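Only one protein chain is missing from this complex, and each of the others stays in its spot.
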Amino acid sequence: MADIRTEIAGLKLENPTMLASGILGQTGESLLKIINEGGAGAVVTKSIGMEPREGHGSPCALELDGGLLNAMGLPNPGIDAFETELKIALKGDAPVIGSIFADTGEKFSILAGKMEEFGASAVELNLSCPHADKYGLDMGSDPEKVREIVGQVKNSVKIPVFAKLSPMVPDIGQIALAVQEAGGDGVVAINTIKAMKIEPELGMPVLKNKVGGISGPAIKPAGVRAVYEISGTVEIPVIGVGGINTGMDALEYIMAGASAVQIGSGVHYQGIDVFSKVNQEISEFMDRKNYSKLDEIIGMARKGI
Amino acid sequence: MADIRTEIAGLKLENPTMLASGILGQTGESLLKIINEGGAGAVVTKSIGMEPREGHGSPCALELDGGLLNAMGLPNPGIDAFETELKIALKGDAPVIGSIFADTGEKFSILAGKMEEFGASAVELNLSCPHADKYGLDMGSDPEKVREIVGQVKNSVKIPVFAKLSPMVPDIGQIALAVQEAGGDGVVAINTIKAMKIEPELGMPVLKNKVGGISGPAIKPAGVRAVYEISGTVEIPVIGVGGINTGMDALEYIMAGASAVQIGSGVHYQGIDVFSKVNQEISEFMDRKNYSKLDEIIGMARKGI
Amino acid sequence: MQIVQVSEVINETNNIKTIKFKLPVESKPGQFIMVWIPGIDEIPMSLSYSDGITVDNVGEATQAIHALEIGSQIGIKGPYGNGFDLSENNFLLVGGGTGIAALAQAAEKLSQSGKNLRIAIGARTASDLLFQERMKAFGEVHVATDDGSSGHHGFVTQVVEKLIAEKKPDMILACGPEPMMVAVVGLAGDISIQCSLERYMKCGFGICGSCQCGKYTVCKDGPVFSGQQLAEIEDFGKWKRDAAGKPVWF
Partner (left out) sequence: MQIVQVSEVINETNNIKTIKFKLPVESKPGQFIMVWIPGIDEIPMSLSYSDGITVDNVGEATQAIHALEIGSQIGIKGPYGNGFDLSENNFLLVGGGTGIAALAQAAEKLSQSGKNLRIAIGARTASDLLFQERMKAFGEVHVATDDGSSGHHGFVTQVVEKLIAEKKPDMILACGPEPMMVAVVGLAGDISIQCSLERYMKCGFGICGSCQCGKYTVCKDGPVFSGQQLAEIEDFGKWKRDAAGKPVWF
C-alpha cells in the first residue's frame, strides 16, 4: 500500500486530506467527528474572530448547479468561547488548525496566540473571505498588508502560520511570495470566488447579503491553477482547496504542487466519509501507478514528462 | 409580445443577445451565420491584433464538467487580413462589434481606427484575456493602464468603445470606474477565469499552454456578481457575459444591471440557435410577468423589492 | 431554491396560520423545508402538510409569513432532514405547541396504513391548541392545557404518563420544546422513541454547522433522533447554540 502520509511545515499528517475552514467546523464535537469518523488527516476550525459574531442574515447558503453559494459572514462564538470547542477537538488523533480572521495584524496576533495557547497545531489566517467587508479579500489582495500581517503573527507564535488566499487577484504568486517573505510557513488556496444568484421570478438576489462566494466543483479548475502558480513561485508548502470530491480531484491539486488538500463542499456532496474515500482513491491510484510515497507526485505536473 | 429591443451607447439592437468574442468569430461567414441563422442581436468578432498570430499550441480547448477550458492564445489573421471578414459580416442585419487586443494604447488606437474604417459599429477592447502573457489581464487589472488605453482609443475613433474586463481583480467596480472616467462607452464583463486541468494519469497539465481560462456554467455566478457590482458603480451601460445558456441565465444578468448579454460557450452547449431560444425565453418570461419593455427589468435586482 | 405561490391561508389559532403552496417535490413525514420570505429572512419549517407549513407568529420572519396572501411568492429549499421511521405498529404521538405540526403528516400516514395511534397535544390554553380537529380523524386525541381550559389541566407529559400506563406503545414520536422532550424520553423508559429537534439553522443542508447538537448535525442527521442517539448528546435539553454558535442554556 502506498504511503500517503505528508508533512507541512513540520506538521505530520497521516493522510493529505483536511477539513476546510467553515464547514461544520464551529463546534468541538463536529471537528472530532470529522477526525474520528470522517478520517481526515487534520481539521481546520471555522474562522474565529475577537468577538462573537452572528454573520449575515439568511438566506446565507444555497445549492447552485455547479457548487454552493454562501455568504455566512463569518459567524463565530468569539475566540474566548472557542477554547472549550478546541479542547474537545484535540481529543482526536489529528492536528487541529485554528482559522482566524481580524482586521489588523495586532488582532490576528492575539487570536493566533490564543489558538496556540488552547493547543492548536497551527493557525490559518483567513485573508480571503470574499463577502465580509473589511475582513478577508480586502487585505488579502494587497501584498504589503499580507506581508505585515503574516510578519506580526509570526513574531507572536511558535506554531506554523499558514495564510489562506483568494484567487481573485491578477497574480496570486505575488501574494504567496509576500507570505513567504514575511516568514509564513505555508499557503492555503483557494477560498471561495465572489459570486451571486439572482432569482428572476422575484427580480432580486437570493442571498440576504446579496453577494457571496462560490465553492465546489465549479471552482476546482481555478483552484488547481492557483496552486500550480503558487507552487511555481514559492518554496513553502501549499495546501490546495476548492471543489475536491474524489481522489482524482485531490491528485490534480497534489500534482499541481499541493502537499495536502482541504475539503469543504465535498462534505455536503459526498458525506463526511469523503476524507477516507479520497484517501482510498489516492492510494489505489498510487499503487496502480507504482508510486510508493506521496512526495513522488507532489508537484509532478510542474516537472514536465 | 414584450419588446426586447435594447440600446447600448446609441447602438440599437433588435434583441439583447450578442455573440461573445472568440467563439466562431474569426471569419465573416460564420459571423453572418450567427446573425442570420442564430438570431443574435449583434456579434463581436474574435479579438484581432496587429499581426497574424497562431496562438498557443494544442490541446488548446477542453470540455470540463462545468464548463469549457481554453487557451487559444489569441490566434487571429491580423487586422489587415480581417477587413475581408468584417465586410462579409456587415452584410447581416445587426451591428458588428470589433474586438481588439494589443499591448499599448497606441496599437489599440490603430486597431480601433481600422475597425471603424472597415465598418464596425463599435470596438471592444480585450483587457482581460487570462492566458496571453502581456496582453489582456495584465493591463486590465491596473486602473491606470485601463484609463490610459481607453482614453487613447476614445481620442482616435467616433464609434462607441467598450472595455471587456476580467473578474480576477479584488474590486471590479474600480476598473469599471476607470473605463468610465476615461470616456469609455460601456463595460463588458466577464472574460474567462484563469484555470487549468491536470491529468493525473499522466501527471501533467492537459493544455499545451498549461494554464487557460474557464467559461460556461461554472462562471455564471461570478459573472452575474461582476455585472451587479459594476452596474452599482458606473453609469455607462454594462454588457453581461459568462455561462449563459437559457433565458433565465440572461435574465439574471439583465436584472443585475446588464443592458445586453453575450453568449459564447452556450453556442457549444445549445447550438447556434441559442440566441433565438434565449430571446424567446426572455419574452415569454416578460409576457408572463407583465413587463412590456426590457428597460423595466434592467438592473431590477439592484432596486430591492 | 424553488419559487412557489401561496395558494391558501388558514387561520389555525390566534397566533398560528397554515400556508399552503405547491411543493414541487416529494417529502417524508418529519422532514422540513427552508422558507425564504423575500427581503426578510429564511427559516426552517416542518411540513405540516405535503404542501403546507403551520407557523406560530413569534418574530420578524414568522410575522412576515402571517402577512402573506394568496398569490404571494416565497422561496423553498428542501425538503431536508431524515423524517420519522414509521415501521412500528402502536404509536403514541406527543406534540407540544407547534410541535404537533411536525407530527401531523406522520399521524396522517400512520392512520392511512391502519396503524394504532394515540395523540397527545399540549398548549398553554384552549385557543392555542393546534390541529385538535385534524388529528381526531387519525387517532385517539388527548389534550392538555397549562390553564386547564381544555382537557387535562397541566403538562402534556402528565397525559403521556397516563397513556403509557394504560397501554404501552411500541414507538413514541415527540416534538415540542426540548425540556418537554427530555421529560417524555424519561417517561418512555425502554419504549422506543423518536424526537424531532428544533435548532438554530442557517444553511439547512448540513454545511455550515450552526445547528450542531453534540456530534450530530440536526438539519442533516436529524431533525429526528432516536432515544439512543439522544442519550449520547450531552446538549439535549440543556443548551442550544445561538446565531453566533455560542451555547445558550434552555
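A, B and C label the chains in the order they appear, each numbered from 1.
In this text, contacts are C-beta pairs under 8 Å (C-beta built on N, C-alpha and C of every residue); 3 or more make two chains touch, one makes a residue touch a chain.
Here the structure is a predicted model, which is why all the values come from computation and not from measurement.
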Hidden partner interface residues of chain B, rising order: 22-27, 29-30, 32-33, 46, 52-55, 57-63, 68, 70, 72, 75-78, 81, 197, 199, 201-202, 204, 206, 208, 264-265, 267-268
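As a working rule, only the chains that are shown with their structure count from here on.
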Most central chain, Cα average position: A
Chain B and chain C: spacing of chain centres that average the CA atoms, whole Å: 51
Mean-CA-position distance for chain B and chain A (Å): 33
Whole-Å gap between the CA centroids of chain A and chain C: 36
Sites on chain B at which at least two other chains make contact: 304-305
Sites on chain C at which at least two other chains make contact: 38-39
